[in-house]
Each structure stands twice: as structure tokens, then as C-alpha cells.
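Quick one: this structure, given as C-alpha cells, is what I'll be asking you about.
Left out: one protein chain. Kept in place: all the others.
Chain lettering (A, B and C) follows the sequence in which the chains are written, and residue indices restart at 1 in each chain.
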């Protein structure tokens, strides 16, 4: 959803035209609109209502809140607690309106650090999860992870995908990349097979992304001035994810690494470890156990072995 | 709490000696031990029990869990979801034992990113808040913020102090600093008056830190080889915080900036804004309001004016 | 110098109009145009010729080459050695044309990392110095340092100003700032008194900047929407540099820190140290000296003392 300027009515008229076109394309080609992404620049609250109406009309399966300006530029002029509360109330209104109009799609928030605000409230996966849980919104939202945003927040490429998945909150993926040595959002086409393999492995292990998916939020470089570059970029990036998927399937099906991980955590499958896992023991019992049996044996993490095995699948 | 090696019994004996000495010093000098900080390196779970016993003996008012190794070095060999659950169960055991022995102190978690693990689960304030809320532990813990850790997580110096405070979770402060151009934990003595002013302003605005406080988790540089450097460093850093406190008091008492902030958010004090603040409106009402009254007037953020005024207080 | 699009002739016509206007303003107000800054986007080589003609017409005292796109986006498609050679040849042409038309101004290169190219050849002060010396151009250029660029290259605010000065290459300063926790070029108005003091101290110690100066390459934040914000921002930043200058003058005149530095390096003023300083000793002589006199005594760097003293001047 786009147009930033103009009055609300003009903006709504534009959105109607765009969505009519989308609906027509959808009907003619059979290709479904899966996402409606809503940035919150102009008339934000009224615009989101319009966006939800359009999502209903298009039968969209995902609705992404891309918090372009949900943050502060300076702490001096900002009441952080008030802003967080306003933001949560706004999300609650969106949930209420969604239910009112019978829109069935998944709501998604896309974490993004450092741009355009000095601090974005949706800095990374854990920031958004903390916010949603604090305001009781975690039942209504999942996360749409963009790896370029993840690396800007100081994490490795697949980090937020793994963390969101561990908390049961991974809903969709903006499949792009940045350069980890740059501090801005380059939105490049993802081409690194290692990265795509890690992402697909996590998606497989959580049983897929439905109704989410992979969305190419990427653009060709400024120097890529031929029309064919657009096609080459999409094909190259799709190939990168396809190779990642094939690698991930083999890794998961052959189960070598998974078996090693299981063995590493085996001590939590019985005895005292099982009681830690279940939360049914106490510090006193643990002390007593260590006094009797000595410290638990340290087992090697074998990171280099895992890395070498992983390389066999690339 | 220190000794890393040896058996549990040796370690406990060492801790007994240290805590007896601390108790004796406390009695003779009247200077209280305010914090017991517990790192989780060797025999972690049994050690924490011992630490809680010592905290009880010393009458400590704060107990800091400094999660030295609560994270992963490689995603290949790690089951993130399992580790988070184990960690939460461990914290629950600590809460249970604390209540059992009648220990009254505040439990604190100290966020720390990137060291020593590639990823620490307690990356920054919001990561810890998300974790605590997910596992229902947020009533039992507050945060001990170390600004050097904050800057390593990609935020400005005072960021996590402000965020923790906004969520009602700021319990104590490790008063040190790093160099924002470096990516490792230098633990320098804090000397920047701007930074100390921002920290003290937040602490004043939330009504103080009790039972927490400022703890100099800092060391002199490797080149500072004179004995007097230790004293100069502590005095210089205390002076820096004292100047920060005086600046912050004047800023808060004179109220110039606070009044500007209030005016900036005034639209949330009445009418539709008040209904957003209270969470008692809906997207439909807001759309209706904008149709009738037009877009709300944008007021200037005036960041440069705030910054100029702030400079008058330094 | 601005206009990016259009043909060379259109662009030149625009530049003629702009420079005529500047000349008129200069004549009417007595305020001189000190810098002509030339970005190298469109028709770069022809445009620079035009820029030099205009600089001559305006009597400019500085000509800044702002290397907006002097770098690579990808190593795959780039011949680094060829590009460096082309760039050096281009600078040589500019030197030749400058001499031909009798333009007396100082040529300046402005280091800039990471934007807009993934790698800029003029990454930081030392990168530019290395380039200039390799191609024999160091006699014809000085550096125009923008501290926001310096922090993006991973250095502290004043770093490139100090390094350029140490190599005798500091010609001018773009007085702005960024946020060290952000990885992009925010071009904010400089408001940190500590930073401005460090910059002015370096400038004083090298005997000034002439014909260079301080140039506000800064813009108000996007949220600063009032007209007065522009004035407040310039005034606030000028005040910040004025306070920095006053602080620096007192630091230099009172000489406390300078005396401490002199004492720290005193061992290089006599004996073997003097011979190291002069380059008139050898490894054999040094070994002999240490065998006879033992290792040189380590003296404390006393960083915390310096920092405490420095704070007295702020």
C-alpha cells in the first residue's frame, strides 16, 4: 500500500483503484495476492482501516504491519511509555476491526531496526515479542522476518527466523539480504546458498509457513540498468532458495546433524535432567545430586564438526 | 561471586570464606553489601543456591544474575527452544528457593549481547523482557542495565535504561561505559557528562532505583599502571555521575523540556486523542473523525531545539 | 554543484545560472563563497571542468571532491586496480586544468565509507592518504573531514581529524554528526560539546585550517517541520562549536594536559629515546642498552586522569 501524500479521500481513491486492478489480475491469472503490506506513514489509523477493507476484498491471507516510523528520533522529545501504549491500542483497534469485518488473514509485524527512526520499537524479533506479550497481543500477531533487518540489528542472517520460530511466532519471510559490513537496508536479492539453507531448514523444522511464504522484498542494484536484470535477479534468488530448500531437505531427512543435537541434549531426557526439562526439581535436589554424583560431564559442542558436515550439504 | 574451577565443595568453601570476610567488613564499617552478583559458569545451578544462601547471610538487597554464558555459539548444535525452557525452569527454581529461605532481595537479570557467546539470550532489555513475560517470570525479576552492553547491542548509551524504565523493569545500573566505535566490552569508567545526565534524568523520572543503585562495574585501562589511577578513576566517574545528577535535577525542576514534551503529546489529552490513549475508540470512529476534521496537524518534533536546551544544562 | 540529470549543456547552463547568482550575492553581501563542492554523478569529468571554471569565477578558496560514487557495489564485476588508476588520472587532469586556468584554491577530497557504494575507495582518512601517496598526488590535495563519515568507518568522532592532521593533510571540516549506533549518514547538526572541543583542540594545535573552515553539512530531522527549526539548528550547532573552541583554548593555554603528554614522551627527548626519535640508532644498540640498563620503566598512561581533567573544561 503506497500513496503517502494527499488527503485521506484522495489516498483512499488511489487505494481503491490499485486494489480493483489487483482483484482483476487475480481473477484473470489465478495468481493470488497473498500479502497486503501496510506502511503507517500518512493518515495511519484511517489508512489501516482502508487496508483491512482491501485485504477482505482481495481475500488476502496475510496482512503485514510494516512499522516504517514506529520509533523515536530523539529521546529528548519522546514519551516512550505513552507511545508504546498508543501503538498497542492502535493494534487492538485493528484486531477489533478485523474481527468485525470477518477478515480471516494472519496479522504480521515486521521487525526493523535503526531506520528510518534512530530507534524503532520493533527493533528485532525479541523486541516485538516482548511488546506483544506485554500488551496481551501475542495471540493475534505473528512475525514477518526480513533477514536484512535482522543483520542490521546485530544478529546473523537467520537469527530472527530461528528465534521467532522458537517462540512459535514465525509467520512469514521477506526473502532478501544486505551486506553484513554495511549498516543500511540494501534490500538485495538473496544469493547466498548457506543462508538460504539455514532459513529453509528452520521452516521445514517448524512444519512450514502457511499461510505465510517467501516474499521477494528486494530490488536490483542501482548499476543494474538492463530490463533483463530484473528477471535474472528474481531467477537467481529463487534458485538460491530452491538450492537452500533441497539442501535443507537432505539435512533433515538424513538426520545426521539432528541426531548429534539430540545426543548433545540427551542428559535432559532422563533422571535429574528430565526433571529440569519438566520443571519438577529444585535447587536443593540439584545440589544434593551434584554432591553425590559430581559435576555433570561436559560434552564437546563440536561446532567445527557440525560446520564441516553442513558444508557437505552445500 | 567468583571461583570458576575446582569441585563444588572447594568452590563452596571459597565462597564461605569470601562471604564471612564481607560480613565482617560490613559489621565493622557500616558499609552494606548491596549486590550479590552471580555468574553462571561452574556448577551453575548448585552455585546459585550457595549464592542465595550468602545473599541471605549478608542481607543483600539485590541479587544479579549475570548470564555470562546463557546463549549459543553456533545454531547448528543448539536447540534454542529447549535451552530457553531450561533457563526459565532454572529461574523458577531460584524464585522458589528464595521464597523458601525468606530472602527478601530484588532479583535482577543483566542483559548482555555478543559476548562470550555468539548470541546471548539476554541480548538487550527488550529480549529479557520478552523472555520473562513468555515464561511468566516478569513479576519476580527486574533488569540491571550495563550501558556498555547496551551500546554493544546497537543502541545508544541510555537506551536500555529508558526502555527498561518504560516497561517498569529498571532495577539497577552498572555504571560503566564502552567506546561506541568498538565492538567489545571495555568496561571503562563512565566519564561523559551527557550520558550520565541522561541516565540520572531517567532514574529521577521513575522515582529512584531503590533497592538498586549505581555499581561501578569498570576497570582502569591496561596502561593505567599507577595505584592512584584506581582512585582517580573512581573519583572521576563519581564526579561524572554527580554532575549528571545535578544537571538532571535542574532539567526536571525547571521543567522546560518536560513542558515541551507535554505540549507535543497534548492531542492525546482530549477528544479523539484521549480515546486513543484510553483505548476506547475504534478505526471506524477515527476514520469518521478524520473525514470531518481533516488530518491532525503535524507539529514539529523540534529535536534541535531540545538538543540546544539540553546543552544549556551541561 | 547540483543538477544530476539532463544533457551536459543543460547542466552547464544551470551551473552558470547558479554561479552568477552566487557571484551577485557575494558582491552584494560581502559574504564569500569559500567552498565549491563537486559531486561526480553525471558527466563527471566534463562537470569538474565546469566546476573549476566556476570556482575561478567565484574566487573560491577550496574545491572539494566529494566522491559520491567512487567505489564498487560488487567485487565480482569490478577491476579495482583499473578503477584506482582511472581515478588517479582523472585527479591529475583536474590538477593540470587548475594550473592552466590559474585557479589558486586548495583541492580537497572528502573521505566517505559504505555509502552509496558497498565500498568507497575513499573509506577514511588513511585510505585517501594511501591512495594519494601511491599515485604521487599528495602534494596537490588535502582532506575535508566529515565526522559523520568518520564514525561510519568505525572510528571515534574526532579520529580522522586527528589522523589527517598528524599526516599534515587536514584541510577543512564538514561540521556535522551522526549517531554512533546507526550505520548510515544522518548528517545531523553537531551538538555534543565534548566532540566539538576535541575537534577545535586539534585545529588549534595544527595552527588553524586556512583556507579551509567549518562547513555545516547538516540538515534538520524529518520531524523538525517548523521554519524556525532551521535557524535554531544552525545557532545551536554554532554555539556547540563556539563552546568547543572556548574549551579548547583554555585547555591549550593552561597546558595541563599538554604538559602531562610531554612528560609521558620525555624518554624520547634524550639518550637512546632521542636516537629512536631521530632514527639514528639500531636494533643492536638498543639491545645493548637494555642489557645494561634493564627494560625502560613503564609509566602509567593515566587515561582516567586525563579524562577527569578534560571534564573540568567542559
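Heads up, the rule we're going with is that contacts are C-beta pairs under 8 Å (C-beta built on N, C-alpha and C of every residue); 3 or more make two chains touch, one makes a residue touch a chain.
Please read these numbers as outputs of a predicted model, since none were measured by experiment.
Considering the entire complex, the omitted chain makes contact with A, B, C.
Here the missing chain is touched by one residue of A:189, A:268 or A:289, and it is A:189. Residue C:306 is the one among C:35, C:65, C:107 or C:306 that touches the chain missing from this view.
Here one chain is not drawn; of A:116, A:273 or A:301, the residue touching it is A:301. As for the chain not pictured, it touches chain B at residues 73-74, 114-116, 118, 152, 179, 181-184, 186, 221-223.
Interface residues of chain C facing the missing partner chain: 7-9, 42-43, 45-46, 48-50, 52, 73-82, 84-86, 88-90, 92-94, 96-97, 113-114, 118-119, 123-124, 126-127, 129-131, 133-134, 153-156, 158-159, 162-163, 166-167, 198, 257, 260-261, 264-265, 268, 276-279, 281-284, 286-287, 290-291, 294-295, 301-303, 306-307, 310. Contact residues of chain A toward the unshown chain are 151, 154-156, 159, 179-181, 189, 191-194, 220-221, 223-226, 229, 232-233, 235-237, 239-240, 243, 298-305, 307-308, 310-311, 314.
To be clear about the criterion, only the chains that are shown with their structure count from here on.
For chain C, the chain with the farthest CA centroid is A. We define each chain's centre as the mean of its Cα atoms; on that basis chain A and chain B are separated by 27 Å.
Distance between chain B and chain C, defined via averaged C-alpha coordinates, is recorded as 38 Å.
Looking at chain C, residues 179, 181, 221, 223 sit in touch with two or more other chains.
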